[in-house]
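Note that one protein chain is taken out, while the other chains of the complex remain in position.
After this line comes subunit A, so read on.
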Amino acid sequence: MLDFPGAKAAFTSRMEFISPNAAEAVPCFRILDDLGRALDGSDIPEVDSSLAVKMYHTMVRLQTFDSIFYEAQRQGRISFYLTNIGEEALNVASAAALTKDDVVFPQYREHGVLMWRGFTLDEFANQCFSNEAGHGKGRQMPIHYGSEKLNYFTISSPIATQLPHAVGAAYGLKMDRKNACAVTYFGDGGSSEGDFHAACNFAAVLEAPVLFVCRNNGYAISTPACEQYKGDGIVVRGRGYGMTSIRVDGNDALAVFKAVSAARKLAVEQSKPVLIEAMTYRVGHHSTSDDSTKYRSGEEIAHWRSVRDPVLRFRRWLESNAWWSVEDEKELRGAARKEVISAMNQAEKKNKPPLSELFTDVYDTLPRNLLEQEATLRDTVSKNPPSLAPH
């Protein structure tokens, strides 16, 4: 038996290299088939009609918000937008499996998690229009949401920086003996960052209660997954770090709900990290700064948008339980559209944040140099044409 400090393993006299990939890829857990029917032998999680309908409502509201606000950017009403299309089930079902005390560290394509937790359409709209009602005080670009109250940490643009943050926060939760875990989301592209490696390794070594949820949606802007990594996706890396891991069908709301619930239990009860690779597809462009038809076919996009729509798949399951009808659908779609448009119009009309919020929150208390700068700025503004005056 090997007794080197680095590993405890048996010896072998046969030189055998481990092949780069196992004979078969890690299987992908699912409960519903592509048409929303429970597969034979499936163990359906405890999702009653009210929970299922609430999840569906949120998915539809998210889808509606995304499509209307994407168009708003195209019309020049906001500067930037990024959609979650194709990942609604992953967003909402994972959020539904968590408690409100679990702290979320998102990348940026997880608006559905925030919506589930209670961020209102007005709050979303206010942030996108960076008006004075937005709690963010107009500091961040659109879709960079954050809510201390809802335990959703303000979005940080650099990719994967939230991964070690989540581990640190998980450590804090463990020190405070809280019945909660940290949950962090990232994409297939984000898993290439150095921060991913550091966070995973650390989480395992520190025994931090954190869930790493990889939204493997096939693309990192234009880089397809086959150019992002050569291994079997992200799930196989878990074992490399000594971390429990699972691959799940991210477009199957029930499978996501079940896997995240189980992972959370493990993380909180045993204070261990868990890696969940949720396979999905990014139906929308990376953002409004991207035109993905330049690097993938229209047919591919259309296929995933229609036949493989996770929202439709979940709806089919609801209908099979007689929890949803065509009338319900018509009513919800109409109401959601109305609510989103109303939120948008109201947010657009509001004033932008006042000058008084330009210099606050740089430090805990306003330092003298910023007080001086503000005074100078106010002086300049008062002596100049009204277009400079921020009210």
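Throughout what follows, contacts are C-beta pairs under 8 Å (C-beta built on N, C-alpha and C of every residue); 3 or more make two chains touch, one makes a residue touch a chain; residues count from 1.
By our rule, contacts and distances are computed from a predicted model.
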Just by its UniProt name, which of "t-SNARE coiled-coil homology domain-containing protein", "Pyruvate dehydrogenase E1 component subunit beta", "Calcineurin B homologous protein 3" or "Acyl-coenzyme A oxidase" is the chain not shown in this complex?
"Pyruvate dehydrogenase E1 component subunit beta"
Sole contact to the chain not displayed, among A:164, A:218, A:233 or A:250
A:164
Touch with the omitted chain, as defined above, among A:57, A:137 or A:378:
A:137
In the whole complex, of A:99, A:120, A:293 or A:369, the residue touching the missing chain would be A:369
Looking beyond the chains shown, say which of A:172, A:224, A:240 or A:354 touches the absent one.
A:172
Among A:42, A:67, A:156 or A:261, contact with the omitted chain is made only by A:156
Against the hidden chain, subunit A presents residues 103, 105, 134-137, 139-140, 144, 146-148, 153-154, 156-158, 161, 163-173, 175-176, 182, 194-195, 197-199, 201-202, 205-206, 360-364, 367-369
